[in-house]
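Excluded from the complex is one protein chain; the other protein chains are retained at their positions.
All chains are identified by letter, namely A and B, in their written order; residue positions are counted from 1 within each chain.
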Amino acid sequence: MTAAIETHNLTKEYPHGFLHLKRKTSLENLTMQVEDGEVFGFLGPNGAGKSTTIKLLMGIIFPTAGSAQILGKPVSDVSMHRDIGYLPEQPYFYDYLTAAEVLDYFARFHGFSAAERRERVQKMLHKVGLETAGKIQLRKFSKGMLQRVGLAQAIVHDPKLVILDEPMSGLDPVGRREVRDIILELKNAGKTILFSTHILSDAETLCDRVGVIAGGQLRGVGAPGSIVGVKSLGMEIIFELTGGGAQIEKVRAKATKSGANYRMSINEADLYAALEELRGAGAKVISLTQIKPTLEDFFMELVGKDRAQAAAVEVSGQ
Amino acid sequence: MNRILIVARNTFREAVRDRVLYNLVFFALLMIASAVIVGQISMDIEAIVMVSLGLSAISLIGLLIAVFTGVGLVSKEIDKRTLHAVLAKPLRRWEFLVGKFTGLVLTLTVNTAAMAAGLFLAMWFVKHSLVRGDTVVLVAVYFMLLKLTLVVALAMMFSCFTSPLLAILFTGGLYVAGLFVAQLRSLQLTSMSAHTQKFFSILSYLLPNFENYDVMGAAAHGRGISGSLVLLNTLYTALYCAIVLSVATVIFSRKDLK
Partner (left out) sequence: MTPGKSTAWLLLLILPAGFVGVWRLQRKVNVERDAMYQEQDEVLVRSPKLMKLVTLEYATLAADIYWTRAVQYYGNKHLGEETNLESLWPLLDAATTLDENLLPAYRFGATFLSQPEPRGAGRPDLAVQLLERGLNANPSYWRLNQDLGNVYYLELKDYAKAGRTYLEGSKKPGAAPWMKVMAARFMEKGDSRETATMLWTELLDSSTDESIKETARINLELLRADEDVDQINVLAQRFIAKMGRPPTSISEMAQAGLIGGEPVDPTGHPYVIGLDGKARVSSKSPLFKEKSVYRRPL
């Protein structure tokens, strides 16, 4: 079974510098697959190559080397676009058209009857929370509203595969929640979803698998948990401490204050001894959790390593 | 074909709602109105004055619309990334370009027709009757439309590979050059060799000749224009536009967008 999206050594270089003599590599030998029906997150700092990859997939820019296929067809085959939906980064649409008109315009390319189009447009507006704004011209829309229109046009034709470039950008927490819900809904309907983001928590909660890109190179692919390894780094106890006394002071010395409570990190081996100590000090245990390295740690380490590369000159115009 | 029309329809809609267009058309109608007043000062060359001024107004405004929207169509879309979402549809790049072009030509036709209607109204107001000879003005307006179509094609082509400002300058420059192309042919400086002369002569045929469309003299004096000229100009425009759009398509199809 072919993967929904496949790339082989996908590379993109840009001419750079005075007289375009130098070349900047924006993406280097990217080889990866997105399986049918999974939610795949593309993670990376700004300028890492996420947008570049997505633009290469959508045929907005052309690869210097390598190839890519979507739904088994090469990316140069535009007929394949019939089955995919795309939300561009920072979408901006036609100033003088209304939301409903824009959605209608995009829907027309898929050969629906007029009645079906109308129905779908209404449904989409409702789904992204814009049902009251359907007749307002887009030049009056806020960034968040435009983002929603963008999402709506990406799924109005019920595509098998949806590609979203920074779908959460420009949205307030409520909006982000809504988008998350929509993505989950799509996943439950059996769609394949690829989205790029630099917000780690979104990736952790939504994705089946995550691909980490930095400096134009793929650093790791796998389930969010598996990338960082399941090795536990110890336990963390959060507790309340009231009163005083010598024993309490000893405990206080080992812990760090966190708001009204205290935190203490200990090795797994020392867990019960520590708990005894706390009991003796009359502490009230609030929580006990395993410390696992997060995607964030992995990320920061990665980014730290290629600070030079990651912060390099933007040529993709972001 | 259908896809081209979808893009065309959308382009037309967006262009027609752009308020700048209305301002320009209004301005043109204003100029035609003032032509009526001017005509009354000059007595027996009333009609001539009005037709000349009116046609000049339509030409000038039409040109502004053609150049600025022609450039805007592609440049603005690339700049503001409205293009990205559209190209994600099952639509080939050349279909997009041709659709844009068709939409704009449609817009121009509507605007020009509106202005021409205003002109005819003014003519009727001044002459109190319209004779068959006045259809010449209609032909003159049609030629103007052909001219604008070619300008739009050029504007779109330039905006495929240069910045909006440069595209405007190049298109404007080529238009002005195109008005004097015929002079290039008869340019006979004593210092020139036969080769240079031949070169200029060839150049004068290859560059777009915008003087072909100028029949203001005939229109102002109510003299007829031959049917063959109408046909020839139409064919010339169609062929030249095809060439320009083909070039634009090739450039656009391989261009990395922002």
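Everything below uses one rule, namely that a residue touches a chain if its C-beta (ideal position, glycine included) is under 8 Å from a C-beta of that chain, and two chains touch if they have at least 3 such contacts.
The structure displayed is predicted, hence computed values, not measured ones.
Set against the missing chain, the residues A:Ser67, A:Gln122 or A:Gln217 yield one that touches it, A:Ser67. One of B:Ser56, B:Thr102, B:Thr162 or B:Gln197 touches the chain omitted from the figure, and that residue is B:Ser56.
Within the complete assembly, B:Ile225 is the residue of B:Val25, B:Ile78 or B:Ile225 that touches the hidden chain.
By the touch definition given at the top, chain B reaches the unshown chain through residues 38, 42, 45, 48-49, 52-53, 56, 182-183, 186, 188, 205-206, 209, 212, 215-218, 220-221, 225-226, 228-229, 232-233, 235-236, 239-240, 242-243, 246-247, 249-250, 253-254.
Everything below uses one rule, namely that only the chains that are shown with their structure count from here on.
Residue ranges on chain A touching chain B, taken from their complex, read 55, 58-62, 78-82, 84-97, 101, 105-106, 108-110, 150, 153, 316-317. Interface residues of chain B facing chain A in the complex, by the touch rule stated above, are 3, 6, 10, 13-14, 17-18, 80-82, 84-92, 254, 256-258.
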